[in-house]
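The complex appears here without one of its protein chains, the remainder shown in place.
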Amino acid sequence: MKLVHGPVHGTIELDDFAVELVDTPEFQRLRRITQLGFVFLAYPTARHTRFEHSLGTFHLARKLVDHNPDVERGVIYAALLHDLGQYPFSHTLEAIYPRHEENTAWFIKNGEVRDIIEESYSIGEFLRFLKHPVVSGDIDADRMDYLIRDAYYTGVAYGLVDLDRLIRNLHWDGERLVVLEKGIMAAQNLLLARSMMYPTVYLHHVSRIAGAMLVEAVKLEGIPLDEIRLMDEIDLVARLRTSDKPEVRGLIRAIDSRKLYKRVIWSSEPLERDLLEELRRELEAEFGHLALLDYPPKPKFEEKNAFVLVEGKLRRLSDVSPLVRSLFELKDTYWRWGVYAENSEVERVRRLVSRLLVF
Amino acid sequence: MKLVHGPVHGTIELDDFAVELVDTPEFQRLRRITQLGFVFLAYPTARHTRFEHSLGTFHLARKLVDHNPDVERGVIYAALLHDLGQYPFSHTLEAIYPRHEENTAWFIKNGEVRDIIEESYSIGEFLRFLKHPVVSGDIDADRMDYLIRDAYYTGVAYGLVDLDRLIRNLHWDGERLVVLEKGIMAAQNLLLARSMMYPTVYLHHVSRIAGAMLVEAVKLEGIPLDEIRLMDEIDLVARLRTSDKPEVRGLIRAIDSRKLYKRVIWSSEPLERDLLEELRRELEAEFGHLALLDYPPKPKFEEKNAFVLVEGKLRRLSDVSPLVRSLFELKDTYWRWGVYAENSEVERVRRLVSRLLVF
Amino acid sequence: MKLVHGPVHGTIELDDFAVELVDTPEFQRLRRITQLGFVFLAYPTARHTRFEHSLGTFHLARKLVDHNPDVERGVIYAALLHDLGQYPFSHTLEAIYPRHEENTAWFIKNGEVRDIIEESYSIGEFLRFLKHPVVSGDIDADRMDYLIRDAYYTGVAYGLVDLDRLIRNLHWDGERLVVLEKGIMAAQNLLLARSMMYPTVYLHHVSRIAGAMLVEAVKLEGIPLDEIRLMDEIDLVARLRTSDKPEVRGLIRAIDSRKLYKRVIWSSEPLERDLLEELRRELEAEFGHLALLDYPPKPKFEEKNAFVLVEGKLRRLSDVSPLVRSLFELKDTYWRWGVYAENSEVERVRRLVSRLLVF
Partner (left out) sequence: MKLVHGPVHGTIELDDFAVELVDTPEFQRLRRITQLGFVFLAYPTARHTRFEHSLGTFHLARKLVDHNPDVERGVIYAALLHDLGQYPFSHTLEAIYPRHEENTAWFIKNGEVRDIIEESYSIGEFLRFLKHPVVSGDIDADRMDYLIRDAYYTGVAYGLVDLDRLIRNLHWDGERLVVLEKGIMAAQNLLLARSMMYPTVYLHHVSRIAGAMLVEAVKLEGIPLDEIRLMDEIDLVARLRTSDKPEVRGLIRAIDSRKLYKRVIWSSEPLERDLLEELRRELEAEFGHLALLDYPPKPKFEEKNAFVLVEGKLRRLSDVSPLVRSLFELKDTYWRWGVYAENSEVERVRRLVSRLLVF
């Protein structure tokens, strides 16, 4: 048994099995994957990593399972390993590579963790644990940890949730985690926290611009999946800094010194598919890596589907809470797409965009 | 003017001059220098950097100057830049290179900051600001910030100080910052906090071992000062990972995957100089980089010299406070030197050490 | 000048004028008026008083005025005195006496504060300050303080608001405090916090039942307004404990030992006026003080009217934020009315109620 101290959950106990998993190189790699990608360019204190988030998720998953002893205990180790497959700078590179969950599965099957897992579980079984509602549901240990943690490290007050009350009122009914009546307020608050973190933290334009620049650099460098999923941030940044391609070196140098591209467009108006493709093509043809189109998918909001037990009946959280319904409406209002350009090209890019789009 | 939000001081205001300084590549480099070196291997959440510490030091220096308008205002920008010269992993490499203050001076004279500084101050003047008691005295903005910040990120409760009360009761008498009577308790508490952070955080053996391993790797790699002072942690780690020397690659791989050397000796008994040198020579001859001697200087405790004003008379803090005197005595009890060895060599190293030393 | 330390705002500075006001008996009386009435029967730690809340409101009002120097400075002293007229157990007794604002005005005109105020302001002027948007508007210093403070003392996480950001982004346009664009998120969060505090803290049924019992005791005791507005909680409770009427003594003894009446009805369905009156009459006739009808007014939500400045245009907060609109809808869902009865009468009361009402 090992104790890890930290500010978010106090002392976290790691049992021997967890210690073995933590001691693998793939888990230690998470120490060099920042939790929030380039958010630190907007909130300098947001330097926490997937490593401590993974420990925290494990800790909360164990609490959930302690309150719900019918859940298979193995899910707490799945909680520990759920982010093994994150790319350098976390979600940023999912724009051009498969979702990180696929890499997590790859590590389970091919990493040093495999042998350790197989001491107690079959690989198939363990892969199923990764999809268990405690690890990856509407309201799960992952989300609880990252909201609290991201709030702690950015210093925004929005992410505060009465975790203790929520955990005590999440009941496993054999199929899903159901929010009991006394936990509804805390569950609502979790959704609210998430909803308010979106515009202020997660979708901060500074982080989005730097992310788009990294994506462009990695695309130009052409790193195959089986390389990048093994890289930590040191590997990736060093590779880009020493690229043969001057534009790649320029992009990473700009990120490093926070000389970021500027917003030419920053809009909440969706674009039709054809127009979007045309815009992309023309920008690329005319400006290459000096102008970037960043058109992210709209946020999902699965938590609204969480089940609650009200007066003995299972209902959807969004059915019992007008607040949650309004959060669902609200979610798109924070969505933005953008065109960013190197400072010297801003005016020319603006002209091209104005020619194509009429707002 | 720019606002930066964060958890330790809330909102920090950066005036235009500060923004210009922050926007230089040498200042942005501090984003990639961790505040506490390898402490994160013991406290995984300690991922904060010299960047946010520098902003915090600036913020507190400004508060001190606001309360003491006789102090030249330029010192607040010296507070901002005081850590420009920190090496990758902060103090670790000061074991084999000059103190970071020399690099800070070098950046002031040779960096992009030079031109900005010269808009308002002469370089000579600015270098003097760096030694001002507000920036680098017995009780200064630097120390106030790092204690609070390190406590916040490690989650230890020891670092809590009533900063507001302390700052209100630090009085500039033209020569030094004097603690007024109502601030004595808070000043004592600052010293206490520092004293308690030493054994639990700053001198944690895990961090010391990893540090000794890095020092060895860098020594073997032979990086000259004018290269290393420009490097960030990405540059350094990438360089070591791709070294021509297999032992260098082995050391950094071991740090990366937290397969650290083990303690063969961990002692608070000082060693005589001759014996120390003999031990060093023999370890090196027999084991090369597989056994490391780590014999740090004893900690200083200049704060005990802080001046306090008691009933109209200037006195030393250590003269009015038995607690501070005992902290001074105490400081050496936390000091340790160690011999660390690669796992497979531990027994052989132990035999060599036992032969030389009789405890 | 005097400094007051506390956990919510750190150090609060009281200038000499404020000190004079604080030193009056009517202000000191606020030390014995609990901020949240009987909420402490549900949240035992909620023992804070109108005294510290008044200091906190003063502190925030001063910050608002510091950021908006066009506001007349006198409003900060109105913020300090705004709660002078609160009854013992705060809002509880407003069910049977005039609103506390009238008593505040009475103290301004008749208390020891009068002479102090008149050193600097006319009484008429000062009474106008009490209605200034900084003191009593949609988003004001009062509300900011109590939300943060109530959250701190009850330990619920809901009340956290980025006060600093909000205050920096409240702009006085000569007529009102307008929320600037960068403050909208913080303003929303204030409303959210308030909205979530309602069901969990402010309207907790335990506090409501005890409140209804106190109201009944005071009604039976028949204390005239010009007596009760001078009383603190010691005066009132002692008076009820030594009442000539055994039912008054019984009610206060029950509150003191937390043997509260039980809920017979706890409903969110409004009642028609006639039916309500009939219910009240019958309950009174049959059970006297042993059954209590508690039918509070629906909560208001004036903050939705707060003005925000979006792209140069003044708009209502509820117009720009779907979240705020949904909070407005939501507010009634937390409203409840109840019938409470002494334990031994619960069954009989239930029968009477069932006879009158069909749900």
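Going in written order, the chains are labelled A, B and C, and every chain counts its residues from 1.
Please note the rule applied: a contact is a pair of C-beta atoms (placed from the backbone, for glycine too) under 8 Å apart; a residue touches a chain by one contact, two chains touch by 3 or more.
These numbers come from a predicted model, not from an experiment.
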Option touching the unshown chain, where A:D15, A:E102, A:E125 or A:D164 are the choices
A:D164
Give the residue, chosen from B:I96, B:L127, B:M185 or B:L357, that touches the chain omitted from the document.
B:M185
Have a look at B:H67, B:H91 or B:R325 and name the one touching the chain we're not showing.
B:R325
What residue numbers in chain B mark contact with the hidden partner chain?
156-158, 160-162, 185, 188-189, 192, 195-196, 199-200, 322-323, 325-327, 329-330, 333
On chain A, residues whose C-beta touches the chain left out of the figure
3, 5, 10-11, 164-165, 168
Interface with the unshown chain - residue positions in chain C
4-8, 10, 23-25, 28-29, 31-32, 40, 43-45, 47-49, 51-52, 55, 152-156, 232-235, 237-238, 241, 256-258
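In this text, only the chains that are shown with their structure count from here on.
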How would the chain A/chain B interface be labelled, same or different, where same requires over half of its residue numbers to be shared?
same
For copies chain A and chain C, the superposing rotation on Cα atoms, rounded to the nearest 5 degrees, equals 180
Please indicate which chain is farthest from chain C, where distance is taken between mean Cα coordinates of the chains.
B
Using mean Cα positions, find the chain sitting nearest the overall protein centre.
A
In whole angstrom, the CA-centroid distance of chain A from chain C equals 41
Averaged-CA centre spacing for the pair chain B and chain A, given as whole angstrom
33
Residues within chain C bordering two or more other chains
none
